[in-house]
Structure formats: C-alpha cells, structure tokens
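Omission of a single protein chain aside, the complex is shown with its protein chains in their original locations.
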Amino acid sequence: MSQAASAIPFQQGSDLISTTQFDLDSVETLFSLSDSLRPLGRSEYACDVLHGAVLSSLFFEPSTRTRLSFESAFARLGGGILTTTGFTFSSMAKGESIHDTARVISGYCDVITMRHPDKGSVAELADASMVPVVNAGDGAGEHPTQALLDVYTLRRELASRGKTVEGSTVAIIGDLRYGRTVHSLIDLLRLWKGVRFRLYSPASLELPAEFFDREDAHRLLVCESVQDALKGADAVYCTRVQRERITDEKVAASIESAVLLNRKMVTDWSNRDLVIMHPLPRDSRPGSFDLAPDVDDLPGLAIFHQTDNGLMVRMAIFCTIFGLDQKALKASYSVPKWHSAKPIARPGLHSAGRQAQDW
Amino acid sequence: MSQAASAIPFQQGSDLISTTQFDLDSVETLFSLSDSLRPLGRSEYACDVLHGAVLSSLFFEPSTRTRLSFESAFARLGGGILTTTGFTFSSMAKGESIHDTARVISGYCDVITMRHPDKGSVAELADASMVPVVNAGDGAGEHPTQALLDVYTLRRELASRGKTVEGSTVAIIGDLRYGRTVHSLIDLLRLWKGVRFRLYSPASLELPAEFFDREDAHRLLVCESVQDALKGADAVYCTRVQRERITDEKVAASIESAVLLNRKMVTDWSNRDLVIMHPLPRDSRPGSFDLAPDVDDLPGLAIFHQTDNGLMVRMAIFCTIFGLDQKALKASYSVPKWHSAKPIARPGLHSAGRQAQDW
Partner (left out) sequence: MSQAASAIPFQQGSDLISTTQFDLDSVETLFSLSDSLRPLGRSEYACDVLHGAVLSSLFFEPSTRTRLSFESAFARLGGGILTTTGFTFSSMAKGESIHDTARVISGYCDVITMRHPDKGSVAELADASMVPVVNAGDGAGEHPTQALLDVYTLRRELASRGKTVEGSTVAIIGDLRYGRTVHSLIDLLRLWKGVRFRLYSPASLELPAEFFDREDAHRLLVCESVQDALKGADAVYCTRVQRERITDEKVAASIESAVLLNRKMVTDWSNRDLVIMHPLPRDSRPGSFDLAPDVDDLPGLAIFHQTDNGLMVRMAIFCTIFGLDQKALKASYSVPKWHSAKPIARPGLHSAGRQAQDW
C-alpha cells in the first residue's frame, strides 16, 4: 500500500484505504455519526443530501453482499450509482494501466468504491484518482469497512449489556491465519485500552507471528480449545475456514471437519450474555467447520446486526467523505410517504420485521 | 412453496409469491390502480413517491426483459435500484443458506424481486426476509406478475371491443405442458365466471392432468387443431416450445418444425377482432414453432401491449406493497420538463411513437 495514502487521516475528501487512518477520536466520531444515521438506514426517514452525486462501484472480485451494502448506503443518502462487476475489466485487459483507469473513471463520478483481488491495488488506484476511493477489500490486504462495522457492532452490543469496549475480553476462533477480517479487527481494537483477546485456531491456521512481536502482545492469549477461549469472554468472533486461500493441500486436509461453534458449546461454556459475531457468509452445509445455524435463536446472536450495521457505518463513511456532519444530515430528513416492512412476525422469521425490535 | 406465504392475501407489506394470493376483488383493485398509473408508465408525468426507497433486484437466472420491467417500474416511482445478476451468487457458492442470504439482503433494501431456477426458492427467501419479496419466476414454479399482466391486457383488449373477461373464450395453443405462464394464466382466469378455454398442443405437450381433475374442468376443451381451437375464440394465447425445459430427446424431436400461428391462419380461421397474445420472447427464426412475424400488423396484435402493460402492473404491485393508493399517487404527479418520444412515425416502426396511439 502507498505510504502516502495510509498516512492521511480519514476526513472530508480523503481516501479510505486502511484502518491505520483512524485514531480513537476519529473512530468514535464515525460511530456517533453512524448512530445518528440509523433512522435513515432503517427507512424511517428518507433524505437526499447526496442528490446529484455519483458513486462508481467497481467490483473486480465477486462480493455481492459488500457491494450491495455500499450501494444501498449511497442510495439511502440520495446519490446515483454506476456499477461495474466481473473478473475482467475490458480496458485493463487491453493493457491499460491502473493509473489511466483511475484518472478516467474519476472523471465520471464523485467517489469510488473498489474491490480487487490484488493487495495494494486499491491504494494504487487512489493515488491516481481525482476523487476519494474507498477500499472494499484488496485481496490479502485490508477490508477496513468490515473492521469498522465489526467494532461498531461490538460496541453497541456491549453497551446494551452495560459494558464497554475498553476492558472487554474478545474470543476469536477459527481461521486466524488467512482470515483478513480478524487481522483488521485486532488492529482496530488496539485503539481501546485493556482489550484482551483469547485465540483458538486449528493447527497451521494460527495468528501470524508478527502480531506477537508487537509491544501489546501481552493482550493476546493463545488457547488450546474453544472451551478455553470462551472462558470469561464478553464476545466471540468466529470465522469460517477460507479454503480458497489455502494453497497447501496438506494443511487443507488437516482441518477437522467438525463444527466450529454450536448452540450447546455456547450454552455450556460461555457467559449468558455472550455476544456472538461472524463476518459472514457462514457455511451452513452439514459438516462445515463454521458457526452452526442452531445458535440462531440465542439472544446474543449479533451476526445479522453486523450486516445491518454495515449500512449505517458505510453511510457515515460517505457522509464524512462528502463533508456532511450530523447537523446537516438531520436537517435534511423528511418523513416518507411509504413503508414496506412486513407488519407481522411470521413463523421462521427470526427478526420479526424491522419495526419489531431495535437492533 | 411455503403454505404460510401463499395463504396471505396480497396487500401492503406482504410478499407476492403466487397468484393464489388474489381473489376477484383484489385483482380488480390492482388492475384499477394499474389503469391510473398509465400516464406515469408512459412518461407523461414523473413522480417520486418512492424517493428514498431501495429495491434489490436479484436475478439468479437471466431474464433481461422481466428484470428491466421491474426495475423500470420502481424507477418510474422514484426509487433506487440495486441489481444483482448471474448464475452464481458469491455467498451462496460459499455455502451460505438462503435464510442467511435473505436476512442479510433484506437489511439493505425495502423490497426484493427475485428470479431463481429452483421451484420454491423465492418462497423460502421470503420466509426469512424482513422486507416483502416479489416472485419474478421460480423455475417450474410460478411467475405471478406475468399472469397478472396477461389478464390485465386481456381485460383491456376485450373492453376495447365491448367485451368482458367474464364469459369470454380463450384459445391457448403451443406448449401447454411446460409453459409455466399458461398454467398461471388458467389459474388466474378461474376467478372470472364463465371463461372457457380451447386448448391445442402438439402430442406430449398437453396440459397436465391435474387441470382436468378440478371441479371446473368442464371449461377446458381439448382441440385437435389450431383451426379448431380458434373457433369462436375472443383471444388466442400462444406459447413457444420451451425446448430447454424438455429433457426427453424423443419428445423434443417429435415436435413438428412448422409455424404455430401465422397471418393466414388468423385471417382464415378466426373472428375478425381476435386478440393475439404471447408471453414473449417469440422465436422469429425461420422454421421455429412459434407465432410468425407476419401477424405483426394485424389490428388484434396485443403482444407488445402485454410487455407495455407489464410496467403498469408492476408499478401497481409496488404501490400496493408500499401502501400507496390512487389518491396518494395522483397527488404526487408533476409535469415533466422533458420528452423524448420520437415525434414522427418512421417506415418499419409499427407502433408510431408513444404519443400516436393509446395502447
């Protein structure tokens, strides 16, 4: 990644490439803005502060969920969206440099969100773009908006239990080696004092050594089992094994094909008010080494709050980039003439309509 | 399909999964709303009652025409659109359940339209969605908006000839076995009294036996030829042979490669004011067993009125889901400052500009 880009604090007009662009103040400001945008994200109000603004949504790697979340965030603020998806970009296939692509596309829009399989590619695009660029995931690099929505959700869930991020204990289980979201999550949570991590992973999928070389490595505790990791944890963060990132076949074969975490394990081994998180998607097929669907009606389940919250956080990111503060936003709300949310809970519908609960 | 979903009458906040959700009153209300939306659909006025609302358009099977019709209907009402197309959905490919997909996507939008190759998949998605879901075709299942626009068109065409749906005679010719639209059409037309059907199909493509087991089976008359089917018919509904749905090669080979219906057959064998319908697309290649292009300048041709009307019916469906009645809609119209329709008829342009005729 470009040193220049990651060194610029996240503010109006800047790119968002890395979580390193945030300090505690700026991340709390972003979260506070996210809070104030909840009525918009939940369609209780409509607004059009970004009317006339254009987002170019460039996804060179498939990620429907992330793309829709960004695009919905921009649409909720009243902006227009130009979408490009697919593994190949026609001009790049003809030998166009990323500099030329950036310069050209940035002449058509006011902000760019980009996902690309190559680490550093988003920063490279940002360097030549005339408009701000938001990193929607650059391969083995970063996915900063995922880390932000994860921490935002953790903070809200803990707050609803009378707890704070400061001083909390977070168990992280699953693939800690290739799980990009886990690395960004740990990095971002370092901004708060006294957060402790209890780590469990199958052999060969441990957290990379560099994390243990840092000065605050004493916060990291490697555990022998999921049961051990859950001891005293306020929250658990699970990640599926990203088999497509494992090139060594031996390692892939060695991963046990049992469940990572299920309802019985949570009930038997954890605090009653454990917050259960997962970056999604989870693999719900029988035999997958992932979070089991039978946890879905536990009161601590926060996995869908994470995706719901992603909308709010991404709206806040766009508002920051466009220089819109809370005051400007609230002044622009208006009451909508419509509402489509299902009025009544139905059997099998865990979250009984958006009006029924305040997640 | 989920019994729960199909049992809920179509109204504000509900899913639209099946034509069984309608009775005669609710379908007539929908058609009346469709009528009142015609000036909007024809760009005589613009409106923005759905400003701020977001549609997630999920097409896991290609159907450009149906997708564009839904998306245009939503755009005409002022809403924003998030489009996903393609055979694979990235998260589903990683083992995500349809429940998780539904729960996540429904956090990003206010309504979902979905097309999927698997029967029952749309109802399954609807069961876990926080926002209403509209079935845009679920494989061998249903395609309720097609049935609605077909009957809406039939009603309008008959009315322009001083006739009613009640008591009318409808010839249905072509593939009656695999033609999903034919089944939904017959089902929906059962709501009106005294509708009679004259059926013709090539051998092995007959209407499924279950239709003849119903109490009103006396309305169905199997005919030996197209000529016979057209006798006394007020309208004819043609369907092409959907070869991709026929897995038995013998059956596929047995289908005669002649025309299904052409201008001479209509002129020689039918009433002068016969309404000619087809769900489209039709196969216009020489030798295809379909409706021939030489019928295109017959005055009874209604096949493009069907697609035009689809826009109005889908706008009415969205208005119903969002709780917008005719009064609210009419109050929101405003005169546009623009118009793009071609001012003059050109050679080869059958419908001479949108202003030239009131289809």
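Letters A and B mark the chains in the order given here, with residues in each chain numbered from 1 onward.
In this text, a contact is a pair of C-beta atoms (placed from the backbone, for glycine too) under 8 Å apart; a residue touches a chain by one contact, two chains touch by 3 or more.
Treat the numbers as computed from the prediction; the structure is a model and nothing was measured.
Undergrad: For subunit B, which residues touch the unseen chain?
TA: Contacting residues on subunit B, toward the hidden partner: 43, 45-48, 62-65, 68-69, 71-72, 75-76, 78, 81, 83, 240, 280-285, 288, 290, 293, 304, 307-308, 311, 336-343, 346-351, 353-354.
Undergrad: Since one chain has been left out of the picture, which residues of subunit A touch it in the full complex?
TA: 2, 4, 12-15, 49-54, 56, 80, 82-84, 88-91, 94-97, 99-100, 103-105, 107-111, 127-132, 321-324, 328, 332
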